[in-house]
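Note that one protein chain is taken out, while the other chains of the complex remain in position.
Chain lettering (A and B) follows the sequence in which the chains are written, and residue indices restart at 1 in each chain.
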Amino acid sequence: MSERSERGPAHKTLEIGMALLIGAFGLVVIFGSLKAGINWGAEGPRAGFFPFYVGAAIVGASAINLWSARRDDDGRLFASWGQLRQVMSVVVPTAIYVGSMPFIGLYAASMVFIAWFMRWLGGYRWLTTIAVAVGMPVLTYLVFERWFLVPLPKGPFEEWLGL
Amino acid sequence: MEELANLFHGFAVALQPYNIMLMIIGITLGVIIGVLPGLGGANGVAILLPLTFSMPPTSAIIMLSCIYWGALFGGAITSILFNIPGEPWSVATTFDGYPMAQQGKPGEALTAAFTSSFVGALFAVIMITLVAPLVAGFALRFGPAEKFAVYFLAFCSFVGLSKEPPFKTIAAMMMGFALAAVGLDSITGQLRLTFGVTELLNGFDFLIAVIGLFGIGEILLTMEEGLAFRGGNATINLRVVLQTWRELPAYWMTSLRSCLIGCWMGVTPAGATPASFMSYGIAKRLARRGNNFGKGEIEGVIAPETAAHAAGTSALLPMLSLGVPGSPTAAVLLGGLLIWGLQPGPMLFVEQKEFVWGLIASMYLGNLAGLLVVLTCVPIFAAILRVPFGIIAPLILVLCAIGAYSVHNSTFDVMLMLVFGVLGYLLKKCNYPLAPLVLAIVLGDKAEEAFRQSLLGSQGSLGVFFSNGLVSTIMALGLVALFWSAIQEGYSRLRTAMA
Partner (left out) sequence: MKPFVLNVALAAIVMSCANGTASRAAWEPVRPVEFIVPAGTGGGADQMARTIQGIVTKHNLMKQPLVVINKAGGAGGEGFLDVKTSSGNPHKIIITLSNLFTTPLATGIPFNWKDLTPVAMLALDEFVLWVNAEKPYSSVKDYVDAVKKAPSGSFKMGGTGSKQEDQIITVGIEKAIGTKFTYIPYKGGGEVAVQLVGNHVDSTVNNPIEAVAQWRGGKLRPLCVFDAQPMAYDEPIADGKAWKDIPTCKSQGLAMEYLMLRGIFMSPKATKDQVEYYVELFKKVRATPEWQEFMKNGAFNTTFLTGADYAKWVEAEEKRHEGLMKEAGFLASGN
């Protein structure tokens, strides 16, 4: 047993979880391939032929990974709770950012996201924060929409501005 | 030497001040396009294509091909600095380029990448100049079976040996294949694995997976350490370029090999992305410090970059002489040629001499100009790493989101990117290798398509993969590559037994 200075989920738990998750994905693939037809038709393999064996290989490999993960017993931590909290402090806002994009558009969402990140995680002064949070989307707008004519998702805010 | 006379005439065309100006504009735009993930070379050229209609065709193609060179150069920048490949073919550059940047050697990595790109492209252009007709004839021999063999070879030379547990490698690789299969099956025209979800019609795009797995995953890993992370405080000035240059000649063998691999993959035409993976895989096996690959070996930057550029450049050859694009970007350029009323094909070299040789000359000059532009910017690029993580991280995340969106103009892809990001973080922590997964996404559907096309042609007989000298040779090479470590071990045992 290694020395534990901090607490957190065991590496083993995550390994097992990952193997199960990937195995489940394999099952979904097998199920989908069965729907597409997995036999060898008159003109070579049908649409589901390859995915079926790929799915089977995923399930097989995951079973072995699961077995070796269960034997694995060195008591390592996956990460400490503190570290995971740090990671989640990025994942959760990014998820909100990404999830809100279809509704409020990319630009407004980006401003809020950058500002939030810099102010609360980075601890920057408001002035710096706002300069970057506003500057970056404006620059993006100019580069993508004006120069390269690539439309990015827009929301009511841009509609109101008539962009 | 009629070719040489034509080439010099081409230089005269390309060196007109108007064309030089377009060249520099093209390179700069290309670098910007290459740096912004998602706005890849193909998109970039397609977007700018209509702007070139009012130019003479030769000037237009010079500018567009320079955008292409620029994008090739630019793709390496974000790979090395942030582990985010701006273009598919720079994925392999991240394997050693990013660790180098982490160790405070971003300047060295960038210089090596740019210089190798230039060497690869130069090699390919020289090949085009000298042996264009010969090579074009060779490309005609590639039917579906031969193409499958090439993909097989690319795959085998990359996988085969890795430090990760073998069943984790298999699981990761197979996940890649499964993801590549989602969407429309191109042989039967049937939808598969979409489960009625409209957003999945498109399948999983390689770039979205890569931006997530590599870019976002890396940010999450960094976040474990908190915001204390600071970029390396390497001395950042132009001297680093010269220092790196002094080191590079020692790796001439890797460069040469990568050039050959690149040209071969570009002509066949499998494209730049498989070429970069294959070159990296082979260099890893053959290099003296191969075991250190993945930890910041400069050779691990040289190999994929050289091959990617050699392939990207030589891909233009089948496009010009046969009308078959060797890459998505070449496909767009091809469209451009048709719009200007130039018909790529066997007659182009005869009827449109000025155009063809102007283009070839611009390949020489464009690449040189590109190298100068990007090398002078090395200190600036490297300095980006000095920006504190608290500022750069949200900006990277926003850029990744834009990149993921602009691949298919879909917000669903942006969410997918985040899912891939979390997955990348977990997989990496659990010791699953990401590279085979990514390679499987790139090559999976193409290889399957070629495989099934071959079987259609042979009416179901697998013998088609050994039906002629060319395809048998490539398949055999693939098998050798796959079992390389076993062969090597057997050989060394044999030697000890003999001694």
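Here is the rule we use: contacts are C-beta pairs under 8 Å (C-beta built on N, C-alpha and C of every residue); 3 or more make two chains touch, one makes a residue touch a chain.
This structure is a prediction, so every number in the text was calculated from the model and none was measured.
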Hidden-chain contact residue, picked from the options B:L260, B:A331, B:L368 or B:L477: B:A331
Residue of B:M21, B:L130, B:L201 or B:V387 in touch with the missing chain, whole complex considered: B:L201
Option from B:L322, B:L371, B:L437 or B:A481 whose C-beta touches the chain left out: B:L322
Contacts of chain B with the absent chain, listed as residue ranges: 42-43, 46-47, 49-54, 139-144, 183-191, 194, 196, 198, 201-203, 322-325, 328, 331-332, 334-335, 338-339, 341, 343-348, 408-409, 449, 453, 456-457, 459
Chain A residues that touch the omitted chain in the full complex: 35, 43, 145, 149-151
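Keep this in mind: only the chains that are shown with their structure count from here on.
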Chain B to chain A touching residues, read off their complex: 32-33, 36, 39, 43-44, 47-48, 165, 167-168, 170-171, 174-175, 177-178, 181, 185, 187-188, 190-195, 216, 219-220, 223-227, 388-391, 393-395, 397-398, 401-402, 405-406, 409, 411, 414-415, 417-418, 421-422, 425-427, 429-430, 432, 448, 452, 455-456, 459-460
Chain B partner contacts - residues on chain A that touch it in the complex: 11, 14-15, 18, 22, 25-26, 29, 32-33, 35-36, 40, 42-48, 50-51, 54-55, 57-58, 61-62, 64-65, 68, 78-79, 83-84, 86-87, 89-91, 94-95, 97-99, 101-102, 106, 110, 113-114, 117-118, 121-124, 128, 132, 136-137, 140, 143-144, 148-153
